[in-house]
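Here is the structure we will look at, set down as structure tokens.
Only one protein chain is missing from this complex, and each of the others stays in its spot.
Here is chain A:
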């Protein structure tokens, strides 16, 4: 028994010494792993161009932090939680990666954040949508940066109900993300005095939406809402335009739409659609200046995810510089203590549940007459203040918040 106690004490003591030694940058290198869908459905909204955005941030920072070099590795997670888990395990256990960033599919982000917690490394999620990532799935080791399903529903659904869209028909992608979004939207619609008169769960992915659009038309609802993403959303919008959904007096509400989707659709098919976004390239001089540089590198305008990757990488490197450490908890605390003011956010704040809260924007897709070029796509209708947009901490199920 005493032997056991002695062993334990030694173990604890050496563990403490080890953590004390971490008040410096390990291996004299800050190593960042960029993990995202590089070849599948979500490639264009983050993907290889997200990696470019990260490299831009590192170059702008000067390529070094406190004399230590900054290294980047990257991998394709193929939207698979399994592939992502084994990659991240290798990175943090054998290759001394300090930060994992990018992270798009919600299932991937949830799996990765568990591994990061186990190994006490940091993750910054820029691409995922599920609001559960900082709710029931929150950990002290990750930050959710750009947006989530809560403000998407809040922004778009409440705006459309207030404009008179009282009855709703929701087309939902039949998997976790779609269900979460459907739930958030139904809640917002009902809170604002509207009514959901029908929902339809379609398989993921669905190449042909004609049958579902026909049913949505037959429902007679004021609003046809799309609780899906990527190719499903663009296909549904195309088909809706072909079958004359908006001409027959119904409003089309896309709940998750990225700039790259709207660009692919074109203003002809997408005009008038309202959507919620965390950022738009053509908002002010700062965003335009950065977007011009991004476009020089990549040939396209950045999505909110690309901008988020840049901003969060900057924020991370500044925290490493200020604390002189790459220890996950030290850096995360520093990031929480520093408000984010850059081309991405004004007074952005990382909360204890890991949610970065910042102003969101209700946008409307321009008409062909208003749009001057293929990337001139949104009119910003309204700024949704941060505290109104995101789930309040008082409603949080995150143990980091509730145990206090």
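Everything below uses one rule, namely that contacts are C-beta pairs under 8 Å (C-beta built on N, C-alpha and C of every residue); 3 or more make two chains touch, one makes a residue touch a chain; residues count from 1.
Keep in mind that, in the parts below, contacts and distances are computed from a predicted model.
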"Cytochrome c domain-containing protein", "Branched-chain amino acid ABC transporter permease", "Acetolactate synthase" or "Hydantoinase/oxoprolinase family protein" - which is the UniProt name of the missing chain: "Branched-chain amino acid ABC transporter permease"
From A:238, A:329 or A:346, residue that would touch the chain that is not displayed: A:238
Residue of A:187, A:201, A:382 or A:397 touching the missing chain in the full complex: A:201
From A:222, A:261, A:327 or A:359, residue that would touch the chain that is not displayed: A:261
Those residues of chain A which, in the complete complex, touch the missing chain: 39-41, 43-45, 174, 200-203, 205-208, 210-212, 214-215, 217-218, 231, 234-235, 238-239, 242-244, 248, 260-261, 263-266, 268
